[in-house]
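One protein chain omitted, others in place.
Labels run A and B following the written order; every chain starts at residue 1.
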Amino acid sequence: MPENALNDYLPVLMLLLFCVSFAGINLLASWALGKRAPTNPDKDSAFECGMQPLDQGRQRFSVRFYVVAMLFILFDVEVVFLYPWAIKYKALGMFALVEMLVFLGVLFIGWLYVVKKGALDWNTQPKPGRLNK
Amino acid sequence: MIPLEHYLYLSGILFTLGLCGVMMRRNVILVLMSVEIMLNAANIALVAFSKYLSAGAAESVQLDGQVFVFFTIAVAAAEAAVALVIAMALFRRLDTVNVDDVANLRW
Partner (left out) sequence: MDTSQILNVFGIEMWLGVLALVLIVADLITGRGRLTGPADMVRLVAMGGLAVLLAYAFMLSPAEQASSWGTLDTFALFFKRFFIATALFTLLLSAPYEARFTGGRGEFPALVVFTTMGMCMLASVSDFVTLFVALELVTVTLFLLAAYRSGLPRSIEAGIKFVIIGAVAAAFLVYGIAFVYGTTGSLDFEGVRAALAATDEVPKGLTFGLLLVVVGLAFKLGAVPFHIWVPDVYQGAPTPVTAFLSVGSKAAGVVLLMRLVFTVLGPVAGQWATLLAGLAALSLLMGNLGAIPQKDMKRFLGYSGIAHAGFLLIAMAVQSEASASAVLFYMVAYLFANIAAFLVVIVVSRTPDNAHMDRINGLAERSPFLALALTVSMLSLAGVPPFAGFVGKFLILRAAVADPALLPVVILSLVMIVVSLYYYLCILKRMYFREPVDTGVLEITGSTRLILLVCVVASVVLGIYFNPLVVAAEKGAAALFG
């Protein structure tokens, strides 16, 4: 690599050095000059930094979240076809409008199905007896 | 402009990674995620091809590849939903998401 190419990076190096030393000096200064108070459990608690953790973070949560998430993805992704149509709406004209209405109609029937089957019903447990044995 | 080959390398690497994931992962969910990676690798290739084909032909813009990607995305979502539903049934019924545990159908 030519020498002048490295020269271009000199400001970056200087900035890096400056940042590291600024942070380091400040930390050192506070350690050297500051008063050392005894710690207590209250001081270590998450004061004004959110809730006290109640449990481990890795617990299972209800399968209904997955159902709703899946249904969301399904209906959300269909929007992908609406964008190009919306942008070229004038140029595409009546044909595309009817086409899009048919598309949305089919989606609507799908949504009706979802609602009627109670997939979005948060309070009903999915019954194992309903599975097809 | 980034040369076409770079996109193809990227998509090839992703596709291979996905394929390896499908073959080596034991968790159904991770297997399905690997399949999604494979599909998205194909999408990258399609979009890259579409872009570079239009760059070649001056007046006619090649959009077929990008339109195709719309369809892949929609279809992949449907496929993922169906796959997850079956994975959920698997978990409910057999209490496992490990594909090695699902090997009762043999001679």
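Keep in mind that, in the parts below, contacts are C-beta pairs under 8 Å (C-beta built on N, C-alpha and C of every residue); 3 or more make two chains touch, one makes a residue touch a chain.
Note that the coordinates shown come from a computational prediction; the quantities given were computed from them, not determined experimentally.
Student: For the chain that got dropped from the picture, name the residues of subunit B it touches.
Tutor: 11, 15, 18-19, 22, 28, 31-32, 35, 38-39, 41-43, 45-46, 48-50, 52-53, 57, 62, 64-65, 67-68, 71-72, 75, 78-79, 82-83, 85-87, 89-90, 93-94, 99, 102-105, 107
Student: Go through subunit A and note every residue touching the omitted chain.
Tutor: Interface residues of subunit A facing the absent chain: 95, 98, 106, 109, 112-113, 116-117, 128, 130-133.
The rule is short, and it goes like this: only the chains that are shown with their structure count from here on.
Student: Which whole number of Å gives the spacing of the CA centres of subunit A and subunit B?
Tutor: Distance between chain centres, rounded to whole Å: 21 Å.
Student: Considering the complex alone, what residue numbers of subunit A touch subunit B?
Tutor: Per the stated touch rule, the residues are 63, 66-67, 70-71, 73-74, 77-78, 80-81, 84, 128, 131.
Student: Report the residues of subunit B in contact with subunit A in the complex, numbered from low to high.
Tutor: Touch residues, subunit B against subunit A: 67, 70, 73-74, 77-78, 80-81, 84-85, 88-89, 92-93.
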